[in-house]
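Written below as structure tokens is the structure these notes are about.
Missing here: one protein chain of the complex. Every other protein chain is in place.
A, B and C label the chains in the order they appear, each numbered from 1.
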Amino acid sequence: MAVRVQEEAFDAGAELNAFSKTGTDVGGIVSFTGLVRDVAGGLDVMEIEHYPAMTERAIAGIVSEAQARWSLADVLVIHRFGKLRAGETIMMVATASKHRADAFAAADFLMDYLKSRAPFWKKETTGEGAAWVESKAEDEDALKRW
Amino acid sequence: MAVRVQEEAFDAGAELNAFSKTGTDVGGIVSFTGLVRDVAGGLDVMEIEHYPAMTERAIAGIVSEAQARWSLADVLVIHRFGKLRAGETIMMVATASKHRADAFAAADFLMDYLKSRAPFWKKETTGEGAAWVESKAEDEDALKRW
Amino acid sequence: MLDVMYFAWVRERIGLPKERVETQAATVMDLVDELRGREERYAAAFADLSALKVAVDQELAEFDAPLKGVREVAFFPPMTGG
Partner (left out) sequence: MLDVMYFAWVRERIGLPKERVETQAATVMDLVDELRGREERYAAAFADLSALKVAVDQELAEFDAPLKGVREVAFFPPMTGG
């Protein structure tokens, strides 16, 4: 299991390939990559703030919960903070399992929890000014699925 | 949308990175990579047979169904045939969407249908001989989820 | 005239991947019955139809599918892709 919280860009494809060399009892790997979407008016920058003392621990807790619920050979979480532009990769989750159902469910679960329970906040700046991205009721509702 | 059925190995990470340059209205990309698992006794080779005249058409039909059900910016399916060794990548699916729920559901759906409705058959050879991989009742049952 | 194709263990049991078959069979099931009558290896391959699937002109079909106008029929075990 690896959790990385970093400012620097990372190469999602290279991470996926490295993660895929995870052993010969793994039949499937699911990855999710989150990208900065452009917004109406044109995004100048997305700034991601986080709570350093809490972030890695909160993510590790979410990963532990996933490992308790599903049979996982390995889990990877990378999440960036700082300034990003439209199209850049914000974060990535990958899960490796013997069977695909576990890998899919765990990746989906991890994303739902990272979205609403890991201490990151996004601020978008466009030509019209800056605004904090608001959490959505549907993101909180998504947690009830699990 | 791209569907490739090929004998040659491919670089899943490079494919993911190329696929991720799919436009600035994409917020999430889900990928699934299927690997050859080792088996008891040690796998000498996995041989994948397919039905060339039917394969790409069958996969394109499954992809069309996914595109009708979810809002997808792009879909990629790569599936190999021929001889593979333990640890090699058999196939990959990737879905790109504005919102993560669509990307996750579509990738999960595509895998369930590729498993049981795309004309591929796997044969495993170990020190104890060769045997065709049997389909599982749970794979057929998985289709009823959709 | 039909192209009849066999895949995976059906191909191995019958001993060939493809053949041209002269037939008046009205449905896939009629064709199966004709093939079963040919030789033991066909009878063995078609012994348990619940273990087989069929495609008609490269589309999955049922065993009662009509063959009128059809050019290609394929028999195989359940797929194991992915």
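Simple rule for what comes next: a contact is a pair of C-beta atoms (placed from the backbone, for glycine too) under 8 Å apart; a residue touches a chain by one contact, two chains touch by 3 or more.
Quick caveat: nothing in here was measured; it's all calculated off a predicted structure.
Colleague: List the neighbours, among the chains on screen, of the chain that has been left out.
Modeller: Hidden chain, whole complex, touched shown chains: A.
Colleague: Of the residues A:Glu7, A:Glu49, A:Glu88 or A:Glu128, which one touches the chain left out of the display?
Modeller: Once the missing chain is taken into account, the touching residue is A:Glu49.
Colleague: Extract the touching residues of chain A with respect to the undisplayed chain.
Modeller: These residues touch the chain not displayed: 34, 49, 51, 53-54, 57-58, 79, 90-91, 111, 114-123, 132-135, 140.
Here is the rule we go by: only the chains that are shown with their structure count from here on.
Colleague: Taking each chain's centre as the mean of its C-alpha atoms, give the chain farthest from chain C.
Modeller: A
Colleague: Centroid of chain B to centroid of chain C, CA atoms only: how many Å?
Modeller: The separation of the two C-alpha centroids amounts to 26 Å.
Colleague: Roughly how far is chain A from chain B, going centre to centre by Cα mean, in whole Å?
Modeller: Averaging C-alpha atoms per chain gives centres 23 Å apart.
Colleague: As a quick test, compute the distance in whole Å between the mean CA positions of chain A and chain C.
Modeller: Once rounded, the distance between the two centres reads 48 Å.
Colleague: Can you list the residues of chain A that touch 2 or more other chains?
Modeller: Only 100 qualify.
Colleague: Give me the residue numbers in chain C that touch at least two other chains, ranges are fine.
Modeller: 82, in rising order.
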